[in-house]
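Of the protein chains in this complex, all but one are displayed in their positions.
Presenting subunit A:
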Amino acid sequence: MPLPDPQLTPGLEERAARVSLFRKLLKNPVGLIALIFLALLVLSAIFAPLLAPADPNTASLQDVLAPPGGAHPLGADSAGRDVLSRLLFATRFSLAGALLALVVAAVIGVVAGLIAGYFGKWFDSVSSWFAGLLMALPGIVVLLAARAVLGPSMWLSMAIFGVLLSPAFFRLVYASVSAVRNELYVDAARVAGLSDARIIARHILTVVRAPVIIQAAMITGIAIAIQAGLDFLGLGDTTVPSWGSMLNDAFAKIYTNPDLMIWPASAIALTCIALTLLANVMRDELERTAGPVKRRKNRDRAAEAPIVKAAHLSTVGMATISEEERRLALEQPAASEPGEIVHPVVVHPDPEDGGRSSTGNPFGEELLSVRNLAVGYDQPDGSIKVVVNDVSLRVRRGEVHGLIGESGSGKTQTAWSVLRLLPDGGRVIDGSISFEGKDLAHATEKEMTKLRGAKIAYIPQEPMSNLDASFTIGSQLVEPMRVVLGLSKSEATKRALGLLERVGIPNPQRTFDAYPHEVSGGMAQRVLIAGAISCDPDLLIADEPTTALDVTVQAEVLSLLRELQAELNMGVILVTHNFGVVADLCDRVSVMRAGRIVETGPVRSIFAAPEHEYTKALFAAILEEGEPRGELVAARTETAQTEKEGLR
């Protein structure tokens, strides 16, 4: 029997909000207006022969420059042709010309982009080269040359213009495709036996679709403007009415009949504006879907109050904890369900002498004392999502306090709140954090800046992303020391080199001069450790310091941390999910689950006799030193098969 998985929470509000783009556009006022305008434009172009009161090309000497009214609602032009009829037919030809350019550009650009991005190889280099060439060509000059050689055909010049515009699509599609091509789900589809055509249709085109639609609106606008420009210069086809040629005609009479300019000019302007606005609205709407889906849970209105009793908030906190954890929580409904009594934290007593560090020295004075800490994040609907709840812990000088828990247990949030470096929207909503007699929960930002680095140091999880790629490692070590310790540049450099040597970097000078990308992950973590201890901190906060490292490198970094901690007699908060790391380094450990500490005490005591159900469950899941799988016992089907073969 397969293991049952936790039931999905019923009524998850974030049900796939797969409302079509079109529906979203209708809901956006700007999008709606732009769409209505464009729809009317297209309809009037289609039904021009029915709507037009007269033939657009019939000239009449009596009606030359006739004022609006009567047979000519918008008047007549310099040849006595009906302006309204010409405008309607011009819409037809202008839109059709722009559409032709768009189709040519899109077909060439998208197809070439897909092939180059997906298959790569030689086609990639050749097509990229061509795209660059086309982009470098001055469009108007090419169109003028084409007209000189091929004659004044609007269709031909728009088709050529389409080719010139195709790099816009090519580059867009190429970029999205090469980003998706190496996604694991594309690999999985390939292993599943899908043909390339199918993979492109299913996985690639869906990614490309949205940006191509946005680009199409922009390109259409450009095509309309360019076409009007050509016709206005008199380089277009004089036999078909277009906005540009109307403008040209009206321009000649601008002093006698300036109002003839209004109609073609506003048609061009409004169409281009509508297309650009539509493209913008589409981009906004599509990008909004990519963002996180907002939850709207108003179950706990009390959470709106700035400070609320911690226990009261637990339900809101639970709403965002992973399913796995929810299941574990449900196994023993302790702190998780509203209205339930919150079980007290299981506290293992300290040894009688107050405990000693691994070096055998007794612990020093109390450095950090966190009491009933609650951390919450403001939600868009005004509620607070609580991620840490009623957490109390203390760290003495020379003591390593481990915070262990699974993802979403609030261990990192607790560490960040001590540093007061919670991400946007996060804040301490209850409790106190006292460090050397000062309450960090209510300290000003200025006071915190003084403490960070100098008194409280931090080692992050991802060494590489915590070093700035554009500065050498040396400059990143020297700068904080000059600011915090007030050292001169040469003193700080000397000290940095000494620290790099101390953290076991074989060639300190070379690493000092190197950029972050030139060193390995293990080396980068050593550099960050050197930086953290550079200003002799009293308290070190290490957030999963070895998680991103290989196991042999992890062992080295753990030894280094152990040595430095003993040497500098620091208090340490070590956040980790690895029981081995806790066993290696920590003196005390607090087990966290769903934002609370469930069990705390000296490491040896907890490892020897865990009492809380959750701690026991975690220990049971540990694999180290577990039973090996053993020899392969042929599966039943196999045995049956071999038996059959044996009979033959």
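FYI, a residue touches a chain if its C-beta (ideal position, glycine included) is under 8 Å from a C-beta of that chain, and two chains touch if they have at least 3 such contacts; residues count from 1.
Convention: contacts and distances are computed from a predicted model.
Enquirer: For the chain omitted from this view, which of "Peptide/nickel transport system ATP-binding protein", "NADH-quinone oxidoreductase chain 13", "Cell shape-determining protein MreC" or "Branched-chain amino acid ABC transporter permease" is its UniProt protein name?
Expert: The UniProt record for the chain left out of view names it "Peptide/nickel transport system ATP-binding protein".
Enquirer: Of the residues listed, A:D55, A:E183, A:E365 or A:E567, which one is in contact with the missing chain?
Expert: A:E183
Enquirer: Looking at A:A79, A:L194, A:I213 or A:L422, which makes contact with the chain not pictured?
Expert: Going through A:A79, A:L194, A:I213 or A:L422 one by one, A:L194 is the residue touching the chain not shown.
Enquirer: Thinking of the whole complex, not just what is shown, which of A:R202, A:K489 or A:R510 touches the missing chain?
Expert: A:R202
Enquirer: Who touches the missing chain here, A:K253, A:R394 or A:R604?
Expert: From the options A:K253, A:R394 or A:R604, the contact with the absent chain belongs to A:R604.
Enquirer: Check each of A:S157, A:S242, A:Q554 or A:S590 against the chain that is not shown and name the one that touches it.
Expert: A:Q554
Enquirer: For subunit A, which residues lie in contact with the unshown chain of the complex?
Expert: 1-5, 7-8, 12, 14-16, 183-185, 187-196, 198, 202-203, 206, 322-325, 328, 406-407, 550-555, 558-559, 577-584, 603-604, 607, 617-632, 634-638, 642
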